[in-house]
Every structure is written in C-alpha cells, then in structure tokens.
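Note that this complex is displayed minus one protein chain, with the remaining chains in position.
To keep things simple, chains are lettered A and B as they appear, and every chain counts its residues starting from 1.
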Amino acid sequence: MSLILLAEQTLNGLQFGVMLFLMAAGLTLIFGVMGLINLAHGSLYMVGAFAAAGMAAATGSFMLALIASLVAAAIAGVLIEMTVIRRLYDRDHLDQVLATFALILIFSEGTRWVFGSFPLFLDKPSFLSGTVTLPFNVEYSVYRLSLIVVGILVAIGLFWMIAKTRIGIRIRAGENDREMIGALGVDISRLYTMVFALGAALAGLAGALIGAIQSVQVGMGEPVLILAFVVIVIGGIGSIKGALIGAILVGLTDTLGRFLLPQAFALILEPSQATSVGSSLASMSIYILMAGILLFRPKGLLGGA
Amino acid sequence: MKKETLLNAVLIALFVGVALAAWIMDEPYLITLATKAAIFAIAGVGLNFALGFGGLVSFGHAVFFGLGGYAMGILAFHAQTYTPILEWPFAINGTRSMPVIWCVAIVVSAVVAVGIGALSLRTNGVYFIMITLAFAQMFYYFAISWPTYGGEDGLSIYVRNEFPGLNTMDPIQYFAICFTLLLLVLFFVHRAAHSSFGLLLRAARQNEERVQAVGHTPFRLYLTAFVISGAITGLAGALFADLNRFVSPTLLSWHTSGEIMIFVILGGVGRVFGPVAGAALFILLEYVLGGLSEFWQIYLGAILLGVVLFARGGLYGLIAGREVAHD
Partner (left out) sequence: MKLKQLALAACTALVAAGAQAEGLKVGMITTLSGGGAGLGIDVRDGFMLAIAQSGRTDIEVVIEDDQQKPDIAVQLADRMIQSEKVDVLTGIIWSNLAMAVVPSAVAQGKFYLSPNAGPSALAGERCHPLYFNVAWQNDTLHEAAGAYAASAGYKNAFILAPNYPAGTDALTGFKRLFTGNLAGEIYTKLGQTDYAGEIAQIRASGADSVYFFLPGGMGISFLKQYADSGVNLPVVGPAFSFDQGILQAVGDAALGVRNTAQWSKDLDNPVNAAFVESFQAQYGRLPSLYASQGFDTALLLISALESADVGDQDAFRKALEAADFASTRGDFAFGANHHPIQDIYVREVIKEGDIYTNKIVSLGLEDHGDVYAQNCKM
C-alpha cells in the first residue's frame, strides 16, 4: 500500500465528510433551534438535485443549476414549514417522525410524478472536470477538490453567521431559551421559517453538488438522511461544530474502512474470504463508530448537558 | 364501560368479522391481509410496551422482527435440507414445528434485547432513537453480506411450518393461530401494564427520582420493558416469516422499524390496543389506495399527515378521547 494511495483516500474521506456536513448542518440547526426531527431533510436534498438537473437541461449552465437548487429547496422548505412543520414544534418527537415520514412519501412519489421514473442527467461543468496533480504527486479530481473547498467555505460562512450576525445571535438565543427570545420581541415564527429555509437550501445545494457526480433519482435522499443523522448524533445534536467534526469522522471512517479493512483481513484470511468479511465489516463501520461514541459520550462529542 | 373498551371490542369484532366474511366468500387474499394486520399488530404491541409505557423510542425494532424471522428461516431451512445447524459441541437440528420456532424466536430476541438495551439505555432522548437505529443497521448490513443463509436474496421455505392438529397452509387456520397469539399478547400486555411493574415503569417515565426513592432502579425497569418488547416483536417476526414462507434482510431495514413505529403512533401511543388499530388502518389504506393510481403513496402520505396534524393521540386519541391520568 503506497502513501500516495493513502493520501488520496484521505482526501476522498474528507470530501465525503464536507458534503455530509452540508446536510447535517441544516438538520442539526433545525433540531437545535426548533427541537424538530426532520426526516424529510433527505427529500429537500433530492429536490435540490432535481431542480439543478432540470435547470441544467434547460440552460446548460451549471452555475444557474446551483442557484436553482438553492432556490427550489429553500422554497420547498418554506412551503412545508408554513403548512406542516410549524404545527409540529410543540408536539413530541413521535408525531414529528410520522409527519415528516409522510412528507417523504409525498415528495418521492410527487417527484416521480413530475419527472418520471428514470434517473436524470446532471454533469459537472467542463471547467471543473479532469484531474490536477497535488504536492507529493497525488493525482486528484478537480471537481472533488472544489467540493472540499465549497464545503469548507460554507462551514466558515455558517460559523461567521452564527457568531457575528444578528440572525446568528437570535439562533443561539433560540437554542438556549425559546420563550425568552419571544418575550424579547423577536418574531419567532419568522426566525423559525428562516432557519428552516436555510437548512433546506444547504441540503438542496448538497443534492446538486453531489448529483453532478452521482445518480439523480427518486429515493437518493434516504441513505444520505440516515448518514446525516449519524453525523449529528456523533457530534452532539444542535452543535454546528459537532456536526463538522462528526461529518469528517464519518467520511473518513467510511472511506478508509472500505479501503483498509479488506486489506487488514487479508493478513489473516485467504483473499476471497478477506474481501467478503472486510467489506461486510466496512459497511457496518460507521454504525459501530456511532454506537461506540455514544457509549462513552451519551450526548455525542460536543453535546451539552 | 368506557369508550376505549368499546373501541377495543369493535376492533376485535372487526378482525374476526373480516376474516370470517372473507372465508365464506372464498376471498383468501383478504384473510391473508387480515393475518398480516394481526402480525403487524403483535409487532406494534411489542414496540408499544417499550415506547408507550416506558417512553423508550426505539428506532431499531426491526432487529427483533428480523431475528424472529430468521429464527424461523434458519430452523426450517435446516429441517428442509436435513442438515444439522450445529454438529459440535452438540448436535442441533432444524425443526418444522411452529411452537418450537416461536420459543426460539422469543428467546433469541430477548437475549439480543438484553445486549442492545443495556448498551443503548446509557443514552436517552434522540440519542436513544439513533443508537437503536445504529444497532439495527449493523444487523441489516451483516445479513446482506452473510452468504450462508442467502444474503440479500433471503431464504425461501417451500411450505408453512406445522402446528399440531391444524393445516397451516389453509389461510383461515393460519389466521386463527396468529389472531389467537395476538389476543394472548394483548392479554399479557394488559396485565403487565396494570401490574406493579407496569405502574413503576410509568412512574419512572414521569419521575425517575421518585422511583429511586422507593428503592427501584429505573435502569432495570427500562431494560425489562425493552426485553419484553423485543421478545414480543420477535414472535411477530417469526409469524410474518411463516406467512410469506420467506425471510430476507428487508425485515431488518430501517423501513421496517419505521413502519412498526407508524402502527403505534397511528393507533395511539401507550394504549394497549392502539397498535392493533394502527396496523389495521395502515394495511387497509395500503390496500384501498394501491388501486387508485401508480402514485398512490402520495395519498398515503397525505392521509398520514392528516392524522398527525388533526388527530392528536392517533386513532384512539381521536375516537376515545385523550388519555386520563389514571385508568
């Protein structure tokens, strides 16, 4: 095993992690501020990808497609927040699970109704295709590198927004004491709608960015949703910093596990058995990681009391 | 006679009525649907024991449903191929006998529930939801990639297993078996809920310190509830596998956990009969809406949404009114 390969795999893990962060950031904000478990977050990811594919097919511009994904997911977010979600804030988690599960059904089959049953085409822009040679002779995809950069920029932007801006202060206040900020004259329902729209837009952006190198199809949001939940639980629910750490941990564990575990087992087992056992264990690895972390830190890595 | 008791009676009558009517009109598929509803109801009653009485929101009950299913699949598979399950250190053979399979399903689920419960109960709230999901996902991916019992393809059993004195392949007789078990489980859960254990469990849910003050450890109460809950769901898994004569990792997927949870919420959390109503309604909706259009799941979603938003406390909350503090 060469170091170059290890370096490339680490970059892959990082890229996977920052994309998970885009999903997880919204999820953890929505949970932290409004106390809502939103299973339909994966649907917003799908909405973003489909909107981008539709826009790209119509105009041929990737930038317009990205904007479309942000706008469409934010609009979808605002719509469901105003019609459904806001009635759920004072309900218990069970009602939220059932209601947002119902939203998944509506979104998935609704999308299939509008766009048909076959996967759509969405490609990265030509100026981001191909590879670039990094220091130490690591050859890496330009697009994936840009994903890492975009992810880090979004993370910095979020941290800045929460630390420095008026809305960020309100969000932090909302996480600490919901009644208090209402009493202070902040329009809570507008704040909630804005937070939800922000989370939705981030999910939609992730959907479009990932859709360009994966398959844009109905149901694409569900596996990512589960992973995003794993991420926010590992990081500690409500904590953006925790989500970032959790996302990168999950990304690295998954990518490196898939790569290293079969090789590790090859040392003790015969090759075909080693691939099979190693791959099985690799697909379980992030769940083992999560269970392990929760056993020692029942509130996640950065979770409060 | 409270509204709730009346509703329970109506539900039971409805089950029997539908099955008998279908039997008389020679519509075996309707009997199969009723059987499926009864089995899902058992699974829901199981989850409700942890979720409704203990406040333990498990998003991983598919583990027990799947383990029960695989208990049936593996035992029957070995009986079918005349191969022993274990040769060393002592020989274990497969079996086709339903009561034996049920016992194995219950015991295996209970043992696994002790493990998962003991670990998961270190957390609470949303973390508990997610750690139970994590355990379920581990079992799911393990089952997919473990080739001995079919992996993703699952295991197919040719004929339903045997129950002394009955022809289990006859839909109405199999319905009778499952429905009787549902009634037994309901009776057991009703008694357990009103026993001193049940009262302590609910008390612990509301105020842990008070329970500690009278000399009980909430952890033990919760773990017991979780194990009983898992064992009941395991039994349902074995019955479901026999209904289809087939098991596969689908039983272990998070969709299954979600569906079982939906039966509970739809019917009414914490009501003994709630999941029965929930499972029956869900299967009825699936059956009726499935005929409407290719995109029937949109309607299903809309109806579920309507129930959550406008019928607080599920069907039982809607019809029998909100739960009174003590009953």
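Following the convention adopted for this analysis, contacts are C-beta pairs under 8 Å (C-beta built on N, C-alpha and C of every residue); 3 or more make two chains touch, one makes a residue touch a chain.
Predicted model only: the values in this text are computed from it and were never measured.
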item: Contacting the left-out chain in the complete assembly, out of B:Gly117, B:Gly150 or B:Gly234; value: B:Gly150
item: Residue ranges of chain B at the interface with the undisplayed chain; value: 27-30, 32-33, 36, 141, 144-145, 147, 150-154, 156, 158-159, 171, 240, 243-246, 248, 250-251, 287, 290-291, 294-297
item: Residues of chain A (touch criterion as defined above) contacting the omitted chain; value: 2, 4-5, 8-9, 12-13, 15-16, 108-109, 112, 117-121, 123-124, 129-131, 139, 141, 143-144, 210, 212-220, 223, 255-256, 258-259, 262, 271-272, 275-276, 279-280, 282-283
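Keep this in mind: only the chains that are shown with their structure count from here on.
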item: In the complex, chain B residues that touch chain A; value: 51, 57, 119, 122-124, 126-127, 129-131, 133-135, 137-138, 141-142, 144-147, 254, 258, 261-262, 264-266, 269, 295-298, 300-302, 304-305, 307-309, 312
item: Contact footprint of chain B on chain A as seen in their complex; value: 31, 37, 84, 87-88, 91, 93-95, 97-99, 101-106, 108-110, 112-113, 226, 229-230, 233, 237, 276, 279-280, 283-284, 287-288, 290-291, 294-295, 298-300, 303
